[in-house]
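What follows is a set of notes on a single structure, which appears directly below.
One chain of protein is taken out of this complex; the other chains stay put.
The block that comes next holds subunit A.
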């Protein structure tokens, strides 16, 4: 019968396609495919903020100075530098013989042009250059930056992880920099050269054999963008990718730990990153210090860590990150004590009426990597023990950000961000008008200490200032620090040489130049 023949033939085609395929591509020994659940809009971090570029840009570009995984400032294009006695002039000496990926030489003119262009375009890195009054290039290998007033954080600000890579003047000068085609087909001086970029899908790069830091061990590097964390995990399990750059979601970590050929390792976030609960100080009863103190006493961050993050985060009990400079271990937040919390709330004038004193709202967001959604549920149970009702609301991230930062419509919220290594970073969160100060905390003494520390060239004065700030914030509790963030990285077990495994510490995070595969 003809049909039978056709049906057999049709099934045969499908089956052949399956069976002839053999095993799926597992990347060559000198190639690496990295999964990412963000997709960058462009490959130029200097003119627009785009979180996906954190994971990619250090492979394409170089900076003047950067942070290594050890959280110290290292020279990148700058071989070394001097600071003048008055702290107002920084002279950077560049490496010689550095070339752009199009073969043209990289000189001090490129660095100078990039700095001026970032300031002009108000790019994300412009904040780092805000105090710069003049940039000059006295010769091809020297860049001089003059500051209007001393800034002890200047080098740290230049080394900050986002928005300050050196761009080629000969490609960008005289063009509309934000729409220049090189934003998508970059000319860089980093360890890899982009060969193709399909927005929303992938970036392909090949090793730059002439890279000033030595030719990368990985010959071909690709980033694949996934629309969901689960899709990235699936691709890792089937060995189509070898690493997930922004870490797998928590729910999949137990599965990945058991999976054959996949290694899961914990690595500290760099720069140090903390997670905290912010209190809306403009609202009653959170404007009452006694209420905030009682909430802090009611909280058990250890339990939250166990239930939400499988116990993988570090709980310090202090207000600041222990791995940051000028950390004060004595700036401790109130210890977990339910009885004391109940007593304090009684004293503050919020007696229990049929089991509840008052109700608050917790505002979180739904991205699974952060755990903000799950934290709300644990908080609800912990606060119930002291008679505080908690309504848990979770939103899509952009709605969440709008509610918190623009509308200030929250009682308690989840927040996370870098805490160092430069302690001045803390000003973003607790200085009056700080761009991440959603609590709208304002303390004149804290503001004064931040300003004094920024201007002082005396390390001991700065250290004292920053420690005082930590003490004040630990008592005032505009926010409650929950944990120090880290990542549960999952990768193909044949690979090694990731930044957190590098012993010298000068490799920046998300730099894949040293990654190699065995066998």
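Everything below uses one rule, namely that a contact is a pair of C-beta atoms (placed from the backbone, for glycine too) under 8 Å apart; a residue touches a chain by one contact, two chains touch by 3 or more; residues count from 1.
Here, contacts and distances are computed from a predicted model.
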| item | value |
| --- | --- |
| Hidden subunit of the complex - UniProt protein name among "Heme exporter protein C", "Acyl-CoA dehydrogenase", "TrkA family potassium uptake protein" or "Peptide/nickel transport system permease protein" | "Peptide/nickel transport system permease protein" |
| Per the touch definition above, residue among A:63, A:239, A:357 or A:462 touching the missing chain | A:239 |
| Selected from A:109, A:392 or A:405 as touching the chain missing from the view | A:405 |
| On subunit A, residues whose C-beta touches the chain left out of the figure | 2-4, 6-7, 10, 14, 17-19, 21-25, 27-28, 31, 33, 39, 41-42, 48-51, 122, 124, 127, 162, 178-179, 183, 196, 198-202, 204, 220, 222, 224-228, 231, 234-235, 237-240, 395-399, 401-402, 405-406, 417, 428, 435-436 |
